[in-house]
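Step one of this worksheet: look at the structure below.
A single protein chain has been removed from this complex, and every other one stays in its place.
Order of writing sets the labels: A, B and C. Residues in every chain begin at 1.
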Amino acid sequence: MALILNEEQQSLKDIARDFLEKNAPITHFREIRDTANETGYSQELWKEMSELGWAGILVSEDYGGFDFGMMGMGGILEETGKTLTPSPLFSTAVLGASLLEMAGDDTQKSNYLPRLVSGELTTAFALEEGSHHNPTNITTSAKKDRDNFVINGKKTFVIDGHSADLIIVAARTKGDEDDPNGISLFCVDSNNKNLKVIKQSMVDSRNCAEIELKNVTVSKNDLLGDLHNAYSVIENVLDVARVAIAAEMLGNSSKAFEITLDYLKERKQFGVLIGSFQALKHRAAEMYSEIELTKSAVVSAMNAIDEKSNDTARLSSLCKFKACETSHLVSNESVQMHGGVGVTDEYDVGLFLKRSRVAEQVFGNADYHVDRYATLSEY
Amino acid sequence: MALILNEEQQSLKDIARDFLEKNAPITHFREIRDTANETGYSQELWKEMSELGWAGILVSEDYGGFDFGMMGMGGILEETGKTLTPSPLFSTAVLGASLLEMAGDDTQKSNYLPRLVSGELTTAFALEEGSHHNPTNITTSAKKDRDNFVINGKKTFVIDGHSADLIIVAARTKGDEDDPNGISLFCVDSNNKNLKVIKQSMVDSRNCAEIELKNVTVSKNDLLGDLHNAYSVIENVLDVARVAIAAEMLGNSSKAFEITLDYLKERKQFGVLIGSFQALKHRAAEMYSEIELTKSAVVSAMNAIDEKSNDTARLSSLCKFKACETSHLVSNESVQMHGGVGVTDEYDVGLFLKRSRVAEQVFGNADYHVDRYATLSEY
Amino acid sequence: MTDLQTFREETRNWLEANCPPEMRKPGDVCWGGRNPQFSHPDQEIWLERMGDKGWTCPTWPSEYGGGGLSKEENKILQEEMSAIGARSPLGSFGIWMLGPALLEFATEEQKKEHLPGIVKGKYWWCQGYSEPGSGSDLASLSTKAIEDGDNYVINGQKIWTSYADRADKIFCLVRTGPQEPKHDGISFLLIDMDQPGVTTRPITLISGKSPFCETFFDDATAPKKDLVGGLNKGWTVAKRLLEHERTMISNMGLAGGGDGSGSKKMSGLAKVSKQYVGEDADKKIANPSLRSKVAKHEMNSRAFGLTLQRIGEETKVGAPSPAAAMSKYYGTEHNKLRYELLLEAMGSKALGWEGEGFTPEELAITRDWLRTKANSIEGGTSEVQLNVISKRVLGLPD
Partner (left out) sequence: MTDLQTFREETRNWLEANCPPEMRKPGDVCWGGRNPQFSHPDQEIWLERMGDKGWTCPTWPSEYGGGGLSKEENKILQEEMSAIGARSPLGSFGIWMLGPALLEFATEEQKKEHLPGIVKGKYWWCQGYSEPGSGSDLASLSTKAIEDGDNYVINGQKIWTSYADRADKIFCLVRTGPQEPKHDGISFLLIDMDQPGVTTRPITLISGKSPFCETFFDDATAPKKDLVGGLNKGWTVAKRLLEHERTMISNMGLAGGGDGSGSKKMSGLAKVSKQYVGEDADKKIANPSLRSKVAKHEMNSRAFGLTLQRIGEETKVGAPSPAAAMSKYYGTEHNKLRYELLLEAMGSKALGWEGEGFTPEELAITRDWLRTKANSIEGGTSEVQLNVISKRVLGLPD
């Protein structure tokens, strides 16, 4: 198992870092936030990212993509975690691309993927219905009506749901709540009149939506993948997405830690640098250890996805778990170690705290993945 | 609610401390241990303790006791926790006395209690059957046979079970395993030929036994309390016992902490006292906080028992939980802060570690009481 | 009938006659000042009536405008106010912080000048302690007050001055002596904010807008007679005030956490958990891991509440006990954890910032969660508290 990036992957990551530091540093995020930008990200920036090929990293070459794998995508996401860059990278290039790649038929792929790769088309995945991640808890219903499906229900915590062009909706076509069988996926145009989209203003100033579907009618050609049997695709896509968000969280933790180390090396109290206080040093060293463990868990999960390992599910849960634990710890410690200025909006460290808690909830928090890992390990 | 000892209670505790420091310091415990003493405690010492009235503290005056309550008993137990004094105080003066007081009829009380108070009679409570505390998990059966009961089963982790004169056995007289209904208590003479008692040599060098009962026949007069309905008495006695062991554990933690603080103030490394290292200081201050919380939980539970508060069960679980958590933390930290000498038998600090883990398991560990507290609080 | 019974009856009658209807409902508390803002006309009436009786500061001596009540009488007053739901007539750092310090350290003249104004809410006071360069190391402060005739001329910057943008006056620590030994060159000075040499700038916290400000002194002046506690003796005053502040903040650890009593009714955290993750057939919180964390937290809430109570019984006097550092440390860390657990219990519903898609209660939790992060920093960081415990309580060497 490769636990380090190869030369190509490393080079992609280096380019991403340089690009983001130059074009989308934290001041860019603040500007988007403070101007209450409607899409929640810069469309111009997304265009540039797409030109760099980032939207197509997980898309196969047949549909204009680069098939570069998670070892490539993860490195970029880690860098966006450091700069807190808002963009549809996760919702579109990870979630949308994976859903369409894994579930779509040739017509659907040809229709959507090239436009997704070029940055023209953005997507969102309308999955969650409750306050906690639960991919079998689907009550949104899709009823067959001759050549159409009529969808009714309510989705929440839909990342980029208010700005996406294409909404991919998980709906129940048979069975009861919590039954993994009977779930299907549908492509819904965001212009559909029967969609009621409420932008949710989140604590991390990113972009989510609540989406109500009232008799939303789609053609049977908009069914994405097999009728009733979307759950295994959903789980596979979720595993990719969990690793992706974990990579971003790793970047988030690393950067918050770096900022804090810098502060410890420059702030004086009682006539000495606060970084010389042993209690803070030990806590810093503990954070370092956790970050190292998280790094290993993330890279091994990225590798597992690329190698289609049959242990991908466990490694994906492992890396989301470690990413949650570490980013929880590091974000809290970073604020505390900054003292008074840490709780001001002027300093960046609070932004990492806010992003951390939202990312923790995306597709399962630490507890969820501990439970899942144990279940997958048969205990 | 009184959260401090009154003058009488404090004076009893002070006397106990002086007596134990003089007559049963840790060297006394080491001697009992190293001579592989058969009873596991000094019978002479127990005689002296009884002469001080300690065996009768929870016994009513009608039967020769002093009715001094848990606020009195708890203080003594805390002191024995500091000196690691082995004695039948817990098994006899807490468990035996409470069981007989709460469940016994007048004949039984007159028969046993005065001898218990005088130190002549020692007792043990044969309850547990598995590796984890579970007072409803009773499969030992007692079958009525004319005027007798015939008991069959196996008990484990019976404190002082190998040396007690009277064994009080919890047995099932009806119902299935785990049913709180159908449990009864019986007085069994330890000389009964059908008792097979195996002394368990424990890590803390205290005294437990595995007891096998093979057709042990007792008279119906040996039934202690109501037939089938002993469970509520057992729970009440267990609550008393949990508070008692928690008081001992508080003493254990306080002393281990004190020894460690002394070491931090005398041991030099790198030319300075190790107590001047901030990382150790902060960890010491955290231990201090936990000990303070435990102290409050213990005294409030003692008070609840004496005042027959209807919240005794929750306060008992609270104090056993805090005692377990704190003694776990403090015992581990104490050994670590002593460095190399901490893991040698020559230093006392390891003795506290060993005692801590055994006491943690007595009548429910931290997890058990967290679960119980939540259940009692209806969530 | 005992004197206290008589007092209770008279108090009840007075409150019945004088507490306006609107002031018997929950609502905001006014802060007085030169330009007071009243959200309802009854607020002004209530403040005036209570101020005249001195019951805004019930236990202060009546010669300084206070109520002159004994501890027992004050307890009765609070009980009777609580019985009719009477709102507090006045919020004020003057009452909570400056007043007690003046009573202990000020001259007779200073007391006569400043205390009655506090009682009646005539001036809104704020506190000027911290500076950008001196956080935990408060005594390293560098704002200077230089003698100039009958005045001091003040230059420097304070931070974390709550409501400085609305306050009329500030009680301030300033350097009047040499830098070293640093504790011995500090004085406690009262400064009027309404002068050109004083400007303020509000601080936005991670939780949003805040009452905190930065306050800048640029050749501001204060009369010499407003120096309290003696020249270069301000550190004594400051230490006492900090102790009051720590006790105030450590009590926040219990706010809303645990029922602290023997009642079986579910506390907030458990209730919220059931609401958001559901309950199983046995009425347990459906997620066992969350249930266990919630229960542990509630148990620690209770043990902490009992500890505050025990410390109270042990000391039985007003002076802060050595355990106060422990309460500040534990209470604030515990409160932070409580909010983290609320977030965990509420999942994505506790992550809203504003606007649609969340209830007002949910949005409040998010903001409060962020606000708790300051608990373990303000009024002495957790690290400082641990230092204090290890030094003063445990006697560990420097």
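By our rule, a contact is a pair of C-beta atoms (placed from the backbone, for glycine too) under 8 Å apart; a residue touches a chain by one contact, two chains touch by 3 or more.
The model shown is predicted, which means the values in this text are computed figures rather than measured ones.
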{"item": "Among the chains presented, those that the missing one touches", "value": "A, B, C"}
{"item": "Residue touching the undisplayed chain, where the options are C:177, C:288 or C:397", "value": "C:288"}
{"item": "Among B:60, B:139 or B:200, the residue in touch with the chain that has been omitted", "value": "B:200"}
{"item": "Contacts of chain A with the absent chain, listed as residue ranges", "value": "1-4, 261, 264-265, 272-273, 275-276, 278, 280-282, 284-286, 288-289, 292-297, 299-300, 309-311, 314, 317-318, 321-322, 367, 370-371, 373-379"}
{"item": "Where the missing chain touches chain C, by residue", "value": "288-289, 292"}
{"item": "Absent-chain interface as seen on chain B, which is shown", "value": "128, 130-133, 156-157, 198-205, 208-210, 269-271, 277, 279-280, 328, 332, 335-336, 339-340, 342-346, 350, 353-354, 357-358, 361, 365, 367, 370-371"}
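By our rule, only the chains that are shown with their structure count from here on.
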{"item": "Chain whose average C-alpha position is farthest from chain B's own", "value": "A"}
{"item": "Geometric centre distance via CA averages, chain C-chain A, whole Å", "value": "41"}
{"item": "Whole-Å separation of chain centres (CA-atom averages), chain A against chain B", "value": "52"}
{"item": "Centroid distance [mean C-alpha coordinates] between chain C and chain B, Å", "value": "44"}
{"item": "In chain A, residues with contacts to at least two other chains", "value": "277, 279"}
{"item": "Interface hub residues of chain C, defined as touching at least two other chains", "value": "383, 386"}
